[in-house]
Each structure stands twice: as structure tokens, then as C-alpha cells.
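A single protein chain has been removed from this complex, and every other one stays in its place.
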Amino acid sequence: MSLTQTENSLGLTESGVETPGEAAAEIKGKRKKAGLLWWFACAWLGIIVLMVVFADLLPNPYDQPVPDASAHESPFSSWPEFLGTDYLGRSTLSRIAAGARTSVTVATIPVASGILIGGLLGLVSAYFRGTTEAVIDIFADALLAFPPLLLLLMMSSVLYPPSVWTITLGLAILTVPGFYRLTKANAIAQSKREYVVVAKAMGARPGRIMFKELMPNTVATILSYAVIVMAVMIVAEGSLSFLGVGVPDPEPSWGGMVYKEKDNLEDYPGQVFVPCAVLFLTVFSLNVIGDRLRSKFDVRDSNL
Amino acid sequence: MTAETSPETGEPTGSATGTATAGDTAVSDDVLLSVNDLVQRFRVPGGVVNAVAGVSVELKRGRTLGLVGESGCGKSTLARAILQLTTPTSGSVVFDGQDLTKLSKDGLRTMRRRIQMVFQDPISALNPRRKIKDIVAEGLVISGTPTAEIGPRVADMLRKVGLDPDFVSERRPHQFSGGQCQRIAIARAMVVNPDLLICDEPVASLDVSVQAQVLDLLDEMKGSTGVSMIFVAHDLAVVRNISDEVAVMYLGTICETGDTAAIYDSPAHPYTRALLDAVPAPDPGASHSGPALKGEIPSPMRPPSGCRFRTRCPLATDRCAEEVPQLREVAPGHRVACHFPLVGDDVPKEAAAAG
Amino acid sequence: MWRLLGRKVLHLIPVLFLVTLATTAMPDMLKLGDSSATPVAPKITMDMKPEDIKKLEHEYGYDKPLLERYGTWVKDAVTGDFGTSMATDQPVIDGIKERYPVTLELALAALIIALGVAVPLGVWAAAKAGRIPDKVLGGVSSGLLAVPPFVSAILLVYLFSVPGVISPVFPNLSTDLGTANFIDGLEYLWLPAIVLALAEIPQFQRLLRSDMLGTLQEDYILTARSKGLSAPYVLFRHALRPSSFSLITISGLTLGRLIGGTVIVEFYFGIPGLGQSIVNAINAKDIPTVQGTVVVIAVGYVVLNALVDIGYMLIDPRVRAR
Partner (left out) sequence: MDRNKDASASDVPLLEVEDLKVHLNTPRGTLKAVDGVSFRIGNGQTLGLVGESGSGKSMLVRSLMGISPSIAKISGSVKLSGAELVGIPRKQARAVWGNRVAMVFQDPMTSLNPVVRIDRQLTESMREHLDMSRADARTRAVDLLKLVGIPEPEKRAKQYPHQLSGGMRQRVTIAMALACDPDLLIADEATTALDVTVQRQILDLLQEIQADRGMGMILVSHDLGVVAGRTDEIAVMYAGRMVEHSPTQDLFAHRRHRYTEALLAAVPRLDVPKDQRPRPIPGSPPDLVTFKGGCAFAARCTAADDVCRTERPVMTANGNPRHLSACHHPVAVGGETEAAEVEGAVKTAEVEEAVKAAEAEDTEATDVSEAPETSEAADSTAEVEEAEEAAEVEEADAPEPVETSETSEAAEAGDAADEADDEAEAEAEDAKPSLSKEVPA
């Protein structure tokens, strides 16, 4: 999954087509039992959470016990460096765990702010339509006019010096138009339904309609997409760091680890593939969970 | 464009007759709603739709008006325009002495409490994620009713529409059948004690057996609360029992209006006649009494010149193409917009022969 | 339909304005983060005093207010002048002209591969929905979806034992985009193109599958089946076309995104395309190059989006009629 997929996985392409989830694989009422994959995904995310919480118990990820060039150590040769050490002799396990913190930061903060800002603007835009909508649309479209990675690159060139926080800020800006369009599309679909017309006809104020009528039916969809966007955010940070313009070196980041070791692929493939595998498993787990949530909510809706 | 403007230029004369009758009753207090020369136009890609092209109707307190016509005749648009859900292009909607089209936003909001609406599709009319008690309470909450009062009133109203409040309150709409949902929608509308209830095809999507349940319930409500009603339907048979008066709409204009007996027993407009004939009777012996109406309702973007019905009318003559027929009285309270009404002075046979 | 088209075009203008304005404002944003930062960083030498830097900024016109600079920029950009690179002192437009064809070819090749694989798989999965082929395809596509391009690039390079980083001497693709050049280029681009395609295949496949499933629920499919037509006939003649509109739209958009999204593979495989030049420019703090390249890509993307919309109107008779 590339960062450039953001739009698709949000279902926010021009024609507003949603990328299907596993949703399609389930018939109404005949819900799939939570399968092995689902439990696996939950378990893996549990491990990530554990890493985030207990990262401090592992060796210091900044320590360079053997400060020379031949510092590499293969996996499984010692404890607690059982994932080996990198070119500076730093414990890979520690760096993976500390990198998990980075990943969780860049996954949650932008998504939360995207939901908040984008969702609110979406509701406003869907309720008022007209000029309000047109103006917000122009800003959203302008942001979406940049291929996402390009926008991030552009921002990372001006948000200086690069750090976890500048990247988080960049990603946050990136998520807003996505959530905006999703919320808007969802709310507009509802505002044509008669219960919204009824509320208007009863003299309900805009705030009441937006938050009591439109929002409850949008939240579930938004949240299930949010899980998938988190995966996209993690990949985005990884990609930036892989390009060497993301989280700068002493700070641990999965993508950065791959970037630093990619030239040693022949000799120390483990140092490249371990962070790759961790990234893959995390993204995969989030996708599995997101797809399932999405299909669940979709099914609920279609039963109405 | 000439086709569009000619009925409109002709309209003021039509409303003149309208105001003449309105003039008599405006003095008396019992007129609840009077719609005067209402025009509702929409811009759509490719032109302008005259969905409602100059309609005047009047509703007395405690009475029920049936509004009937084929789909696309503008009856639903008229209902929504009365509620100010769309902004009428011109004309006025006077409700209890106040012109709704001239009210401020806040004034309108207060006024809306007194007019409630019931829609065709009960399932889409109820928010799927809210509990029944919250749905029914909505109008009370909006109008600022004290919280302590809301619960009992909601329960009371649910009981009145034939649902057990203990059972339904905590549930959500998808757990109920269409007929039950429509009862909930009626409860929501009636809980605020409105003066006017607008029902937009409330039974069209229900099974016959359930239709009668809902019709009975509405009738009961009318009896117990004295609410006035506008009942929109495409089927003349449905409104017959519930309406005191009926207005038949065709292509954005009213072609016939009168009390129910007059409309059903002696329809004056050929369109009303055709609508009556088209209702299939559950009786193998009954044959249709007239020829089937040809064609379908024309585009409201390009209505025919003169009488809008002339393209499908078996009695149409050259005069119908040139002159817009005005609503005129053929019997006390029975008005029709036709050059050759089926009752009254003109003899339709001649016209038929001429055509 | 023409009204719709008019609105699209009208909508384009403010969007393009914001996009270009935002890129022009890059030097100003630079100062927001760190007031000592300067857009002329590549030109600064150790012995420069703050006054010298100010002078340099004045020379490049960075001391003027934003709107004035924007005016100048637009005037120049219209004539194809995107300024000169701080790092190489070459006109920015020359670099873009040289690199655009490479990126375009890479993106096109990736799109063709992705569609070629995804369309049959999507139809197959929809036809066999719920059965084993569908489940297997679903599993594979979920897995693929979780592999970022930089991971798949590394993996493929490792698996095929291709030397760590390929830095071939590229044929000059910029002279013209003839077929001969396209095929020459493929010799170097097939692996990167596959990497890019891998990321798109699962999305295309899932999209087509679900659209097909949606279409298969339609009444007109029942009608077609009630005519006693064969299953493949119904699938391809009745279901595929109405199901493919969103896929067509998305592939158009994907092309636009790929042009801006080839950064990673260009960087990793050392392909002299636009993406690589942006990364280099960022590392060299060469603002004019970043600015010019980003604008070209973004404008291209916006215009392509509009074209896709128009295309959509042309292929769907329902939209065409409006």
C-alpha cells in the first residue's frame, strides 16, 4: 500500500466510489464469524501496544556499544539484541520498539485531527451546501490536487528541521480533506432522507440537525475508515523516512531503519527485512480490522 | 418559452376568481390555511421546471383536503412549498393569518411546530440510529417542552397510535415493519399537537391490509384532536374516505376542486373522470366506464399551450390549445378549470363530436 | 452536460490559483518554522554575513511581498520560465522537460500492468464470489495492499538478485515519446513498473469486484438472466460495462497520482525522473526546483482529473444526457 493510496482507501475519489472492503464478501445477516485473521490482527496490534508501553525496559536505542563500522550483528545471536544490531551496533529490537512509538504518534494524531476538523467541516458543508460548500470544496480540492507524497515532500522541505512533530503536522494537514469529503458525502446522502427533512420541518436548528441527525449515522463509517487511514499514515511516515527526508537518524523509525540499511541488503538482509516485516504486519493488521469494521457497519446500514 | 409564459400570464385572472371566494371566507375565522397563486419553479439542467404553476387552495379548520394527481403533477412539491421546505418562487401561504413566505427564520421555526408532516416511506423517515422514544420526542425537544413532561407525553402518544411504549421506546426503527414505522411517524407528528398535518402519500408504500390500518389511525387522530389535514395521494380511491374536499392536480395546476361527494359522483374535469376510471375495481363484472387515457403526463419544462391537459384529453378542441381555462364554479363549491366540463351548462357531447 | 462541464472548468480556476499560490508561498512557510532559515540556502557560503544573505535574498526577489512575487511568478510561468535552480543554475524547466517523459513512461507502464492483471482477476472474483478463487484472491490482495512500494522494491530486488541499485545509462527519452523510445525505456523500467503496479493491482481488483457484485444485484441483470442468456454473456455484456465506470475514473486518477508518486521507486532504482529530482532538490534545499516541479505535477494532476470527469461523461450515457 502506497501513501498515494490515501485517496482510494478513503473512498474519496472524484466519483466518490468506495473501495470495497471485505464488506462485499459478507451477506446481510450471514455475518462471517471473526476469523483467524481478525484475532491475529488484534494480537499483533496488542504486541505493538506492549512495545510502545514497555520500550523503556529494552536497551537504550541510541546506545552505540561498539562504535566502529563492523558493528552489525545478525539476529538471534544474543539477548536482548536477539533481532541483531545495526550498522552502529544499536539494538534492533530496541529501535523497533522505539520506532513503534513514532508510528503510533504519526498514526493517531493526524487521524484524530483529520476526523475532528474534516468531520466538522464536512457536516457544515453538507448541511448548508451552496456557497459554504463551494468555498470549503476549493480548499479541499486544492490540497487534494497534490499527489499526497508530493505534498508531504513539499512540506518537509519547508517545515524545518524535520522531526516526528513536523511530519505529524504535515500528515494532519493531509488527512483533513479526506475525512472532509467522506463526511460530506455521507451526510449529504442522509440529508436527502426524509428524517432530516422532517427535522427541518419541525423547526430544528442547524446544530441539532448536524449533530443529532447527521452525525450519528456518519460516525461509524468515519471510524472504520480511520483505522485504515492510520495504516496509510504509518506507510507515509515510513516512505518519507525511507527517502531520507522523514524522521532524522538518531530518532528511531521503521522506514528510517530500512533507509539506513538498504545498501547492506546483500550482507545483512535481516536488518532490512525485520523493520519491513514489522511495518507490513502492522499495516496488514490495521487493514484487516478496518475492513471488518467497515463491512460490519455497512451491513448494519443495509439492514435498515 | 411562449408555452411556458402563457399559462402564467393567464394565471392572475385565475387567482382573481380564487380570491373572490377566499374573500368571503377570509372574514370568518375558520380558514386555517390559504395558499394563493403559489408558483414553485426549479432550475434544472436544460431549463426551468414549473413544478407548481399558480395554485390557490384553502383549508378550513378541522377539515381534510385530498390532493390527488399522477406523479410529476407537483402535488408533493406543493406540500413541501406550503411547509416552506422549498422557497416558493411567488405567491403566498397564509397559515392562521400569517404569511409563511414572509416570516423570519425564527418566526418560521416557531410556526413549523404547528404544521407537521408524514412522509411516504416510513423507513427512510425515521433516523435509523435513534431510539423510538427520541424520534417521537423530537418535536417536543425542539419546542423546548420541559424534560419531565416529554416522557409521559411520548408514551401517551405511542399508546394512541397503537404501540406499547414499554416495548417500543428503547428500540430502533429497523426492528419494526413498514406499518409500525408509519405509526411511529404519525406519533412523532401528532405529539406536538399540530394544527395542520400534511400527509405525503402516507400509505403508498404499504400493503393493502396495512393501508387501511394507517388510514383508520389518521381518521381517529382527526376525530380526537380536530387536526386539519392535507392528504396527498396518487390514488383517488385512497383519499375518498378520509377527505372532506378534494383537489385534483395536473401538471402543476389545479384542474378541479370541490367537496368529496361532488368530485366522486359528478366529476367535471375529463382528467378527474379518467383518473376515476383508471382505478381498478376488485370486481370482475365492473368494466372501465371510459376510454383509457392516452400517453403520459408531459414534461413540466414544456407544458402544452392553453389547457395543460389537452394533449391527452378526449374532448380537446382548438380552443383548448389557445385559451387557458380558468377555475370556475359549476356547482356551489365545485370548481373546475375546463372549457367543456362534464357537468354544468356546456354539453360535452358536442365538444366530443367537434373534436 | 455542457453546464456540468462549465462548472468543472470554473471550479478549476480557484483550485489552480490556490495550488500555485501555495507553492509560491514556500519560502514564506520556511520562515515560519525557523526565522533564520532562508530560501537561498544553497548559495550561502561559510563566510557570509547576515547582510550578504539579505542581499542574496533581494537578488532573487525573496524580499518582496508574496502577492507581488506571485504576480511575477505567474507572468514568467506562462512563458515557461520557472526560474533557475539554486543548486545547478540551470533553468528549472529544462530539468523538468528532460525528466517528465521518464516519469510518464514509468507511470503508464505501471498502469497498463496493473489494469492488465486486475481486470480479469476482478471479473473472475466477482463471478466466483464467495467461492475458493474469490477467497484466495481476496487474501492475496489484502496482503499486497499492506506492502508499501519501498518494501516491495527491496523485496523484488533481493529476490531477483538484481544488483542493489540499478544506475543504468538511460536512453534519452525526452527527444520524443515514440514507441521505439518507449520500448527502449522498458528495458530499464520493467522492474520499477511492476513495483508500482503491485500497489495498484489489489485496489483495482477489489474495486472492480465490488462494483460487479453491486451490478449483479441490479434488476436488469435479473432481466437479462430471465431471457435465458448464458452466464458469461450476462457477465461481460451486461455487467462489466456499468461496473467499470469507477474503475476507469480511478485509473485516470491513478495515472495522475503515479506521476507524482514514482518518487520512491525513482529514488531507489536511481531513475532520472521527476521524483528523484524533487528528492535531490529537497536535500539540496533548492526551493525553485521543488517549486517548479511540484507545480507542474500538481497542475497536470488537476487537469487530468478534469479530463477524467469529462471522459466519464462521455462513456456513461446516463451522465451524458444531463
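The first chain written gets the first letter, and so on, giving A, B and C; residue counts start at 1 in each chain.
Keep in mind that, in the parts below, a residue touches a chain if its C-beta (ideal position, glycine included) is under 8 Å from a C-beta of that chain, and two chains touch if they have at least 3 such contacts.
Remember, it's a predicted structure, so these values are computed and weren't measured experimentally.
Q: Could you tell me which of A:221, A:253, A:271 or A:287 touches the chain that is not displayed?
A: Result: among the candidates, A:221 touches the missing chain.
Q: Which listed residue (B:95, B:176, B:231 or B:340) would be found touching the missing chain in the intact complex?
A: Touching the chain that is not displayed is residue B:176.
Q: Which subunit C residues would touch the chain omitted from the figure, given the whole complex?
A: 3-4, 7, 11, 126-131, 134, 210, 213-214, 216-230, 233, 237-238, 241-242, 246, 309, 316-319, 321-322
Q: What residue numbers in subunit B mark contact with the hidden partner chain?
A: 40, 42-45, 49, 51, 70-72, 74, 76-77, 80, 86-87, 159, 162-164, 166-168, 171, 175-180, 207-213, 215-216, 234-238, 240-241, 260-261, 264, 274-288, 292-302, 311-312
Following the convention adopted for this analysis, only the chains that are shown with their structure count from here on.
Q: Going by the average position of its CA atoms, which chain sits the greatest distance from subunit A?
A: Result for the farthest chain: B.
Q: For the chain pairs A-B and A-C, which is connected through the larger number of C-beta pairs in contact?
A: Higher C-beta contact count between the two pairs: A-C.
Q: Quick one: subunit B and subunit C, Cα centre-to-centre, how many Å?
A: About 54 Å separates the centre of subunit B from that of subunit C.
Q: Measuring from the mean C-alpha position of subunit A to the mean C-alpha position of subunit C, what distance in angstrom results?
A: Each chain's C-alpha centroid was found; their separation is 20 Å.
Q: How many angstrom between the C-alpha centroids of subunit B and subunit A?
A: 52
Q: In subunit A, which residues are in touch with two or more of the other chains?
A: Subunit A, residues with two or more chain partners: not present.
Q: Which positions of subunit C touch subunit A when the two form their complex?
A: It is residues 11, 14-16, 18-19, 22-23, 26-27, 29-30, 32-34, 37, 129-130, 134-135, 138, 142-143, 145-151, 154-155, 157-158, 164-165, 199, 203, 206-207, 209-211, 213, 245-246, 249-250, 253, 256-261, 263-264, 267-268, 278-279, 281-283, 285, 287, 290, 294, 297-298, 301-302, 305, 308-309, 312 of subunit C that touch subunit A.
Q: In their shared complex, at which residues does subunit A touch subunit C?
A: Contacts found on subunit A: 1-5, 7-9, 13-15, 17-20, 22-25, 137-139, 141-142, 145-150, 153-154, 156-161, 166, 231, 235, 238-239, 242-245, 255, 258, 262-263, 265-266, 269, 272-273, 276, 279-281, 283-284, 287-288, 291.
Q: Given the complex with subunit B, which residues does subunit A contribute to the contact?
A: The contact residues of subunit A facing subunit B are 193-195, 197-205, 208, 212-213, 216-217, 301, 303-304.
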